[in-house]
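For this depiction, one protein chain was excluded, whereas all remaining protein chains were kept in their positions.
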Amino acid sequence: MRTTHDAFHLAIPTHDLDAAHRFYVEGLGCKLARRYADRITLDFFGDQVVCHLSEAWDRDPVLYPRHFGVTFRERADWDRLLALVRQRELCVFAEPSTRFEDLVERHSTVVLRDPSNNLLEFKHYDDPRMIY
Amino acid sequence: MRTTHDAFHLAIPTHDLDAAHRFYVEGLGCKLARRYADRITLDFFGDQVVCHLSEAWDRDPVLYPRHFGVTFRERADWDRLLALVRQRELCVFAEPSTRFEDLVERHSTVVLRDPSNNLLEFKHYDDPRMIY
Amino acid sequence: MRTTHDAFHLAIPTHDLDAAHRFYVEGLGCKLARRYADRITLDFFGDQVVCHLSEAWDRDPVLYPRHFGVTFRERADWDRLLALVRQRELCVFAEPSTRFEDLVERHSTVVLRDPSNNLLEFKHYDDPRMIY
Amino acid sequence: MRTTHDAFHLAIPTHDLDAAHRFYVEGLGCKLARRYADRITLDFFGDQVVCHLSEAWDRDPVLYPRHFGVTFRERADWDRLLALVRQRELCVFAEPSTRFEDLVERHSTVVLRDPSNNLLEFKHYDDPRMIY
Amino acid sequence: MRTTHDAFHLAIPTHDLDAAHRFYVEGLGCKLARRYADRITLDFFGDQVVCHLSEAWDRDPVLYPRHFGVTFRERADWDRLLALVRQRELCVFAEPSTRFEDLVERHSTVVLRDPSNNLLEFKHYDDPRMIY
Amino acid sequence: MRTTHDAFHLAIPTHDLDAAHRFYVEGLGCKLARRYADRITLDFFGDQVVCHLSEAWDRDPVLYPRHFGVTFRERADWDRLLALVRQRELCVFAEPSTRFEDLVERHSTVVLRDPSNNLLEFKHYDDPRMIY
Amino acid sequence: MRTTHDAFHLAIPTHDLDAAHRFYVEGLGCKLARRYADRITLDFFGDQVVCHLSEAWDRDPVLYPRHFGVTFRERADWDRLLALVRQRELCVFAEPSTRFEDLVERHSTVVLRDPSNNLLEFKHYDDPRMIY
Partner (left out) sequence: MRTTHDAFHLAIPTHDLDAAHRFYVEGLGCKLARRYADRITLDFFGDQVVCHLSEAWDRDPVLYPRHFGVTFRERADWDRLLALVRQRELCVFAEPSTRFEDLVERHSTVVLRDPSNNLLEFKHYDDPRMIY
């Protein structure tokens, strides 16, 4: 049972800790929790993302099957994320679009790429029951 | 700003949707939200994990840099997860252990492996401020 | 998406509104919300139960497939419910017992019978993730 | 005392587990928690509904006295439920209507029928104090 | 420290328990918790009001210094209370008005009278920080 | 519908604003919100109590039918209130006792008297469902 | 880990406890918790501010580096604070303005001065993720 006191955590590769810091902290506005010689840990929208220094980063990223991100409950939060992406000129991998146009699962989506080619998807569903 | 109405979402590969269903729903006790021809979506401890049918699964998994999981706020929740792992004989990749024994970052950890070699880490920190 | 502001509601038959009032309000400690000529509505542990005056009540109740109740998160709440049942001598249909002894789904259960033979089950799971 | 960690639970009959799965999971968008040989358990809008394989299902359903459902606090959630019903062509037993037009108890209601003739009512009251 | 699990409780006189029941439960829409020979206890907007059968009721009520009620955070809740008062023709002691027109303490108020002449005030402040 | 943003409010008489301030703020540890020429308003355990300067105070107080107070959810909060009463030597009208010893309604109670003879009862029920 | 039950606390100098009381309680609408010979403690927007009688107050205040205040999540709360400042004619040190106009960090700000020259800043960010 996950309560609001628990945190999802995700570990991903990075080839450059400073670049990761710039993208996640200065760009996306995440908070830096800790920095070690081989990794940084982030408060990523309330959960934990850890960027490990590693050679195993993806040279040729594709959206499926590996990506991660946040599904916002409120449209305004998705809009604000998009505004931040534009103002701070973050790298967009897939422009904003609408998926499943005629279905209950209809949602807005935008995909970013971090400096180590990890892909981040931010979504908003019209019907919040479709979040899962 | 992530509130409790938002959800982290993570997409991972699987070579077998039925096996993924067995591991996540019947094993870990996650809830099945939707099943499509090429993926299942899960309510994974309150967040969303999507298993995509894909050839890009990891034949030779190592813990770093890629894994995901939950950091529990309460010790009892970590203990219960471990009890479930034992009773249902889920595949353990790394036995329970304690990391950073003499540091504030001290935590308990156990790592599972799903049928497509995705690695899941479940943690509990003595000091909940170290969750990030 | 059901939030804590929403309510589950359940309509059940009763052959006697006064007897239903005595069982649910004076016995179980539910709160009476409204009384009409043909029904009473109750705040039943935070949700709504409506007892409709009807001839369609069950003369020969069996536990399956129809019953309803509450699954408590905290053991103390289940214990208190049981203490109330004893002190107020409510009608017990199935004595307290433990089901699925060796499984993760292990839980305590007690079943009551209201004056119109509706069956109420109150449960507590060792592992709260099994509530569903 | 029912807190938000507790769950209402309701057991109902079904003559076909697969049909129940299709209606509740693929149709209504509920989450499947567990499937056994003789029943499925569902996260039904945050509470638990269990569909038991049984011959005791209702061949000739009428709305009173037995039905169940959710009373939404927000109008938008009721509207979204109705939109889902239309898009996924769920079986409507009673078309949307308004009851108690000139009373404080005024509310919108729609009634669905599941494949085993269980009736589900979804409501929204103008005055949320009338939820009970 | 009063948390949301605690309840304010207020004991007031009544010369007629049935009349009190009609006013508070059937009129105001409060929920009846318990009825004894000499008193009824009510869930009054989330707190507890107890009406004691007593000769010490006020034959000639004035607003000051004794009255009680609820200060709503949201204007819509005050409006709905007023609508209920009109539809159910509850006894109004002081018609709706605005007090402290040019001050930060500006608020809307309406005062009701119960059958035993207890006075109930329902308020809404423009600035919620003035609730105290 | 009273949410945690709403406040119960109670107006009571006092013959001496300074004495009321000493009892409620310096004694009971309530917070002073505002002081006017003829009244003080208090944050009384999260709700609002207003002490109006008035001649209508009770020269000969009895517990029934008029008193007010707080019912605590947690025993520790009742114990702490009692410790404060002892340490600050507040005026006790009725010593701590247990009521309804053999009933589900069993609770601890203590009654204080403020300088204008208003009576305050602080309670704790073994079974929190009896709060109402 | 700071939860909503915890409180930030800040101690500041004042050369006049009565003047501090007038500014914070009668002006800003904070609640007085306690008064001692040498200090007053305040419930300042949910946190604790203590004004200590001291000669170490600032004769020549500048905004940087020392000031404190509240960053509101909702624009309406900032607007209401500003309305209160105008109606009660509190001392404004820096008129309302917008900072970082073209950045994600864009926010509205107003700075007040208390009678002992402590500076209070109240802010609202367009993007709530910039609160930190």
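Lettered A, B, C, D, E, F and G in written order, each chain numbered from 1.
Keep this in mind: contacts are C-beta pairs under 8 Å (C-beta built on N, C-alpha and C of every residue); 3 or more make two chains touch, one makes a residue touch a chain.
Predicted model, so just to flag it, every value in this text is computed and none were measured.
In the full complex, the hidden chain is touched by subunit G at residues 1-14, 31, 33-34, 41-43, 45-48, 52, 54, 56-57, 64-74, 77, 105, 121, 123, 128, 131-132. By the touch definition given at the top, subunit F reaches the unshown chain through residues 29, 31, 80, 83-84, 87-88.
Listed here are the subunit B residues that touch the chain not shown: 102-104, 126-130, 132.
Convention: only the chains that are shown with their structure count from here on.
Number of steps on the shortest path from subunit B to subunit E, with steps defined by chain touch: 2. Subunit E and subunit F have CA centres that are 18 Å apart. Subunit B and subunit C have Cα centroids separated by 35 Å. Chain centres here are Cα averages; for subunit B and subunit D they lie 31 Å apart. Counting only residues that touch two or more partner chains, subunit A has 1, 31, 128-129, 131-132.
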